[in-house]
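Only one protein chain is missing from this complex, and each of the others stays in its spot.
Labels run A, B and C following the written order; every chain starts at residue 1.
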Amino acid sequence: MFTLVSFPVRYAETDQMGIVHHSNYPIWFEIGRTDHLRQLGRTYASLEEEGLLLPLVNLNCKYLAPAKYGDEIEVKTRIKKLTCVRIEFAYEVYNQQGTLLALGFTEHGWTDRKLKPINLSKKQPELYRLLQASL
Amino acid sequence: MFTLVSFPVRYAETDQMGIVHHSNYPIWFEIGRTDHLRQLGRTYASLEEEGLLLPLVNLNCKYLAPAKYGDEIEVKTRIKKLTCVRIEFAYEVYNQQGTLLALGFTEHGWTDRKLKPINLSKKQPELYRLLQASL
Amino acid sequence: MFTLVSFPVRYAETDQMGIVHHSNYPIWFEIGRTDHLRQLGRTYASLEEEGLLLPLVNLNCKYLAPAKYGDEIEVKTRIKKLTCVRIEFAYEVYNQQGTLLALGFTEHGWTDRKLKPINLSKKQPELYRLLQASL
Partner (left out) sequence: MFTLVSFPVRYAETDQMGIVHHSNYPIWFEIGRTDHLRQLGRTYASLEEEGLLLPLVNLNCKYLAPAKYGDEIEVKTRIKKLTCVRIEFAYEVYNQQGTLLALGFTEHGWTDRKLKPINLSKKQPELYRLLQASL
């Protein structure tokens, strides 16, 4: 299952090359995965309140075509892999013409508030089942 | 008393106008005031550990000339006003040629971790005296 | 006339105080004013293509209550003042409960691509009239 979220490019996201600076794509990925969870019925804010954090351990982004100011960005997100201790999301970034701008993935560990690893299937079995069912 | 801190412009700070995006100046001001406190002998990190926060209540910035990629920025910071509940910093931003790029000030409340206002002269009398002496 | 635009807080916009970092409000103001122009029928991207830039000369923001992750932000924007060489926007920032989080204004000069001041009523009389009529 994948989800879609879209938003306009912010002027502040451009750089003097006249395109969106590459450091914004990880932030767009984050919008993608938090919206993905929201569409599954769980907000990332509520997970944090319950003491569940998702720090990043690995990030990859391939840049295929530049995003420009004036573009409407669409991020397509899905869960690529889920284990008791890790979750991996995959992303595709498009502009309003449907051009694929970037491809990426992020890998995260499930941790408590002190960033100690936890076992999701034990700590939050319902969330674990919900995410599994969505694959 | 004023302090100086300098750093190069980051490419990511530019926008498609070919100049530094204005939203970076508040971040540069923050570098100025945290370095000001550090030069007075107190790090902002240590204040936070002691439960003392400084949320912003008012920000002003006048932009006189653009900062560009390749520039070495210098921020000149001083405490403009200090009361038991508020502190105000004033900033001047220069490039390496000594051109004044921006002028600004920020006003902050002294609060605890839950962002409740506190009286600095009661909660941290030594810090209060240190800051007063630096005016 | 005022316009409204809304968007969720991004996780990357928070800081370790647990609230949105103050440097994001100028970016939210920018979203407000570019959307204001869009709702008037002119995109900021098209203005730039015609060689018309709007660099910031003055920024003010008063922070009344913190924005938090999970909030849906609404920016209310209006043109406060318009002359042949300057434009001033005023902003109100609300969360989804209707709490006023911040108030601010930005002042901009009309310039060409080389950041030289121009007279808007001469260079783009139609745009000038459109903006005037919207006051």
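The rule is short, and it goes like this: a residue touches a chain if its C-beta (ideal position, glycine included) is under 8 Å from a C-beta of that chain, and two chains touch if they have at least 3 such contacts.
What you see is a predicted model; the values in this text were computed from it and never measured.
Residue in contact with the omitted chain (choice from A:N60, A:T99 or A:Q132): A:N60. Shown as candidates are B:I31, B:V57 or B:C84; the residue that touches the absent chain is B:I31. What chain C contributes to its contact with the hidden chain is residues 11-12, 14-19, 21, 23, 69. Mapped onto chain A, the footprint of the missing chain covers residues 16-17, 19, 22-27, 30, 48, 53, 55-63, 66, 115. Where chain B meets the missing chain, the touching residues are 7, 10-12, 27, 30-31, 34, 43-45, 48, 69-70.
Everything below uses one rule, namely that only the chains that are shown with their structure count from here on.
For chain B, residues that reach two or more other chains under the stated contact definition are 16-17, 19, 23.
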